[in-house]
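As you look at this complex, bear in mind that one protein chain is not there, while each of the others sits in place.
Order as written gives the chain letters A, B, C, D, E, F, G, H, I, J and K; numbering starts at 1 within each chain.
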Amino acid sequence: MIIDVLNGPNLNMLGTRQPEVYGSTTLQDIEALCADKAKLLGFELRFAQTNHEGALVELIHNAKDTAAGIVLNAGAYTHTSVAIHDALASVALPCIEVHLSNIHAREPFRHKSFVTPVAAGLICGLGAQGYAFALEALAEMLPPTE
Amino acid sequence: MIIDVLNGPNLNMLGTRQPEVYGSTTLQDIEALCADKAKLLGFELRFAQTNHEGALVELIHNAKDTAAGIVLNAGAYTHTSVAIHDALASVALPCIEVHLSNIHAREPFRHKSFVTPVAAGLICGLGAQGYAFALEALAEMLPPTE
Amino acid sequence: MIIDVLNGPNLNMLGTRQPEVYGSTTLQDIEALCADKAKLLGFELRFAQTNHEGALVELIHNAKDTAAGIVLNAGAYTHTSVAIHDALASVALPCIEVHLSNIHAREPFRHKSFVTPVAAGLICGLGAQGYAFALEALAEMLPPTE
Amino acid sequence: MIIDVLNGPNLNMLGTRQPEVYGSTTLQDIEALCADKAKLLGFELRFAQTNHEGALVELIHNAKDTAAGIVLNAGAYTHTSVAIHDALASVALPCIEVHLSNIHAREPFRHKSFVTPVAAGLICGLGAQGYAFALEALAEMLPPTE
Amino acid sequence: MIIDVLNGPNLNMLGTRQPEVYGSTTLQDIEALCADKAKLLGFELRFAQTNHEGALVELIHNAKDTAAGIVLNAGAYTHTSVAIHDALASVALPCIEVHLSNIHAREPFRHKSFVTPVAAGLICGLGAQGYAFALEALAEMLPPTE
Amino acid sequence: MIIDVLNGPNLNMLGTRQPEVYGSTTLQDIEALCADKAKLLGFELRFAQTNHEGALVELIHNAKDTAAGIVLNAGAYTHTSVAIHDALASVALPCIEVHLSNIHAREPFRHKSFVTPVAAGLICGLGAQGYAFALEALAEMLPPTE
Amino acid sequence: MIIDVLNGPNLNMLGTRQPEVYGSTTLQDIEALCADKAKLLGFELRFAQTNHEGALVELIHNAKDTAAGIVLNAGAYTHTSVAIHDALASVALPCIEVHLSNIHAREPFRHKSFVTPVAAGLICGLGAQGYAFALEALAEMLPPTE
Amino acid sequence: MIIDVLNGPNLNMLGTRQPEVYGSTTLQDIEALCADKAKLLGFELRFAQTNHEGALVELIHNAKDTAAGIVLNAGAYTHTSVAIHDALASVALPCIEVHLSNIHAREPFRHKSFVTPVAAGLICGLGAQGYAFALEALAEMLPPTE
Amino acid sequence: MIIDVLNGPNLNMLGTRQPEVYGSTTLQDIEALCADKAKLLGFELRFAQTNHEGALVELIHNAKDTAAGIVLNAGAYTHTSVAIHDALASVALPCIEVHLSNIHAREPFRHKSFVTPVAAGLICGLGAQGYAFALEALAEMLPPTE
Amino acid sequence: MIIDVLNGPNLNMLGTRQPEVYGSTTLQDIEALCADKAKLLGFELRFAQTNHEGALVELIHNAKDTAAGIVLNAGAYTHTSVAIHDALASVALPCIEVHLSNIHAREPFRHKSFVTPVAAGLICGLGAQGYAFALEALAEMLPPTE
Amino acid sequence: MIIDVLNGPNLNMLGTRQPEVYGSTTLQDIEALCADKAKLLGFELRFAQTNHEGALVELIHNAKDTAAGIVLNAGAYTHTSVAIHDALASVALPCIEVHLSNIHAREPFRHKSFVTPVAAGLICGLGAQGYAFALEALAEMLPPTE
Partner (left out) sequence: MIIDVLNGPNLNMLGTRQPEVYGSTTLQDIEALCADKAKLLGFELRFAQTNHEGALVELIHNAKDTAAGIVLNAGAYTHTSVAIHDALASVALPCIEVHLSNIHAREPFRHKSFVTPVAAGLICGLGAQGYAFALEALAEMLPPTE
């Protein structure tokens, strides 16, 4: 059972970028943490990052027939992308939305999310740990494989 | 006389995606329907789809000196892309805006279109048939070639 | 199989009124064009124009048991009439909304349509040809009579 | 002592129109119910329906010197008609506003009423029974005739 | 068959408070009027008033398994309490919303009601009589007991 | 040279309706005042009142080939009628907008006028005298007949 | 009986400034026109222009005990000055608001007037003639001197 | 090390209330789940529910000197209570905001949270599991006791 | 002559809570300061604090027949409580609104006060001293007792 | 130690202007009251009034090196002047904002104050007494001179 | 060839006022820098500052027949003055708008500029250097004198 953990723009800069907001964890650290948690839960992990909206749309399309669920941190595209909203609606997979910082406690333009209406759950402000929780939440939602 | 029929994000998923909203027709079916109609009208058809906003901008640029008109279903980028608006303004070709579903009868964020102010006409809610009508409308607008 | 083509306020002035916006076609020209197309499609055409909101409401009521579909250009009432919205909802017939100009590219008060939420499709900015497309679209939607 | 019970657009379609919203009662049923209640309360009933805003304005004008009170279900004109607002203000009669459905629990455009600021009371969501209550409320407000 | 008639903040001040808005009737008068009407309709009346939002929430919870319907005048909490909205949604009993004055004709902050979307009907501006009508409306809605 | 002085809904009630807002002058008084002023200016006066939006639209259409200018007090339709806006735009005659009361100093919903964008001038708050000024203003604008 | 005709910022530029909006009449022409009309009506004219908001406030204060009425074209301060609003309220004299162009048909920021709520009447879009009408309107409102 | 898990209005109805939104888990189930998780993490659990805004304020005050962190599901008060916002700001403890359903994907009035700006993190839409994650998140944030 | 000094939610935390905003004065200090000032002015002081909206409503009710005036710092309920607004309106006593910080210079949600429209005066940003000024202001407003 | 008490437009009209709103006290009375209070507190008083925004800006500049604090009633400029806001920010002196009437309980355009964000405190609705309180508040804030 | 460099309110305080926002450069420094640059470009410089909106209006009027272009830093009047907007429109000279700080990155009330729609270009956030750039930009726009 494959889970896609998909990351949007600027997340490749993690650890160097605004540490007072995002902390010093790198995306590699997050991938490692997800790998550990996935192994524990019996998932196969597919972890990706892209700065391109269209590429994120296609990663979601690709999940349609190959993955059981999606953990999505769409970064800045969260707030502006109807295309990602539509891509998620088209694949009909359980999706958990994750943000490292508490987007609803930051600038007003970060309070709007096009991901939320098509996500099962939302975790924000818990840093890298939010990814681990999201994987656990998917484990709870998905029927056991045998 | 070439006509570009350009399609935006997620339209490659047509037929599998939310059939209660978009029906079971695939993008290949639409291409076939357009090809038939174009032949009838004496047009050469160029049919494309992309999930990338920048690629859509460049397909429009490319039409500037090679095509006589554009049929555009910009999908989700309709509602968010100033870049596509500007690209259309820069090429000065007649453009018909098409949507499979009636975007003005759906969620409020789909009521805003950056394509409409630079399009000659708008057809929505008529499914694949809307593309055929758009080609006919261009035929009416364009001077006959000899 | 009867189709009602209903026209709202000021459309009787067509041809004389603001030709830079609406062109020089008259309502009689549109009726002739619709008659030709209807004959082709095997429809019986009922074509009407009124400047009265209440009369338009009653033309829609009248369609309920006598017509198979409606092509509606409600003119200025499009933007202000909840009564026409309710009338269309009450008759449960397929309705195609038509406008000669591209209302969504004009003044903001023309962007609101009370017809759209109760219409199957919308065609605007294609002039008289929009009526012909609307009749074709109804032909596609309606079950064949035998 | 005459009471005018005035009904606006589409209410003639009652019973056939969207029964899941408005029920299967017809306007004739409501008239009968009002007649019974009026007789009980010693009122003479004048019951009317029109789809024309201007006609509704004139029915209100007509009440000025001939009626003691008005029960008004202005239908869709409730939400759009300043003319009816002004007509009610000009006749200075006690008026009870009635709606079959709970307009404040429906679409936002039905939350605005131009009748409310010039009405003594408002009853909505109680179906035909609302008319009977409105007549009783007028009976309470009006001085007894002798 | 028990009916709860529940009253919110400041209604204990009735008769002394702003008589030009609310009249000189006291809450005791209203209780008496309700008792008479309830007896007539075969209901057992439970009549309560509280100034505490949380207490009103709990009175609604309490109705869940013991009452057949609710008449609710939530007073000022009508306009601000999501908690009461949720409480009503959780008990799934028919509820009639009552206000002594015509709240939709007063200050704009009284036009918003969190009760309306979860109420079957709304009566306002008819003073104490509105309570009696609400009880009758519940009688109509509830299946007869035998 | 004919001038149309057109009056909208409720103006037939003038003199009896809310004298604290509109004064005790009747519409007959205004017609007499206009007749006197028109004679002085060498105009032929056509004076009309209607409560029907559609009829007002048609009175404006009728002016197109028969009148030299319009004085328009559209009453309540001023604030709601796109149809009257479009009718004025279609006839291309000089039009002076008149209101008895100072609409921009009254309720917010009277601050919006669909007549103003298609009128040459606006006079409000000057009572019946405003009509006389409007006729003089038209006299200034129109070329002298010989 | 003195009448103050007060003019706000930029009106000294009249005749040279944007003639397509304001025409070629100069402020001296308007003063002459007002002088003629005032003589006819038996008024003594005081005519002033200033570009300073504070000076306009003081011209209004000065009118308090020395003038019988005010004709005010506050120019751009119309749209921004609460101070002029308060000055007019403090002097309690009849005031007619005049604008050369039809401010309600121009940019949205010109639709707001702080003068209107404290003015008896409003005339706009009639050019210099509007001043003459304003003086006549004051003549009508003021008690005759003997 | 004590952790307060505080629950707001209507959460006592859990399991019986709108199971299609909130599931069939009861508040007792959640308390048990929290107790297990707390034991695992070495926390002492204090679990409370109240329907009273003021009581919730005081539970937060009480945490100030006795608890190390707060898990808060303020229910409906999330959206309306500045008092709870201020209480959290005054105690300066790490707080994780939890909601059973995805509040940002429901009615607009649930998108506003007065808790978020004073919370470290937010978890919603993950049902009872969200509480367990919140406890883990606190464990991560708090310095180890020895 | 009794004066009620009433304090809303979180004010019991004063001195410990966000000293950078509210300073280090405690509520006991404020009570002492009020007691001194009251003695000086010949008032009997009744000083109370509650975190419950309903309790604050009842403290205001209680003032009706026993106090001569109210000094009210409703804390966070200032911004959200229509119930307190109505309670103040119902008791018709002179009320001075006090806030320790300058609420109109803080977050936008603190700019709205439901107390202001029913208060004689407002003092904010002057800390504890504001209470003393409020008592003096009441002394000025109240008729001397003999 | 000098304190500037600065007054904006129309305050010179005090006592004659709208006494139902502002009372019959004149600005001379207020100056006398301030002089008494200043003497008591050991301040030297500088009292000024101007109707000119620019002059008020310069009075504030002038305070920079010569005064210890400012009491400011900017009158109508309170609501519109960014220039006064910037002037206050540039001088960095403690400033108390005073208004005779309760501006937050009047017309909405008086609810916005550009002074508040740069003022230490706000007193309104307490008439001339507010000035005396403002002087006392400054005395509290300023370090004692020796 | 004369260029007017005009400065609005509070700019005389430069260097002393909020150095963290505006730096320590004084207006004299800016005048010197402009004089140098003007000499280089062959312009005659006229440099002025005023705190009075009306005076700024008149400085712009004065430029009409004597200057070739305007560099305008209208300070706080940028955001509030329609009068300056109209003055610039009336003189029809090329104008470059300058601000020392980046107004579009500061408080929302500084994002609105009445100067921008009538300016050829905008430079902000570049401190005193912005003035030099503005002079160079005018040099580019103006025809060479011989």
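Brief remarks follow.
Throughout what follows, a contact is a pair of C-beta atoms (placed from the backbone, for glycine too) under 8 Å apart; a residue touches a chain by one contact, two chains touch by 3 or more.
Keep in mind it's a predicted model, so treat the numbers as computed, not measured.
Here the chain not displayed is in touch, across the complete complex, with A, B, K.
For chain A, the list of residues touching the undisplayed chain reads 8-10, 12-13, 16-18, 50-55, 75-77, 79-80, 109-110.
Although one chain is not shown, part of chain K still touches it, namely residues 96, 102, 104-105, 111, 113, 116-117, 119-126, 129-130, 133, 136-137, 140. For chain B, the residues in touch with the chain missing from this view are 52-55, 57-58, 61, 64, 80-83, 85-87, 89-90, 114.
Just so we're on the same page, only the chains that are shown with their structure count from here on.
Its interface matching that of G-K in over half of the contact pairs by residue number, E-I stands out among I-J, D-E or E-I.
Chain copies chain B and chain H are related through a rotation whose angle, from the C-alpha fit, is 120° to the nearest 5.
For this pair, chain A with chain C, the centres built from the Cα atoms lie 47 Å apart.
Put simply, the C-alpha centre of chain C and that of chain I have 63 angstrom between them. For chain H, the set of residues that touch two or more other chains comprises 52-55, 80.
Applying the touch criterion to all chain pairs gives A-B, A-H, B-C, C-D, C-F, D-E, D-F, E-H, E-I, F-G, G-J, G-K, H-I, I-J, J-K.
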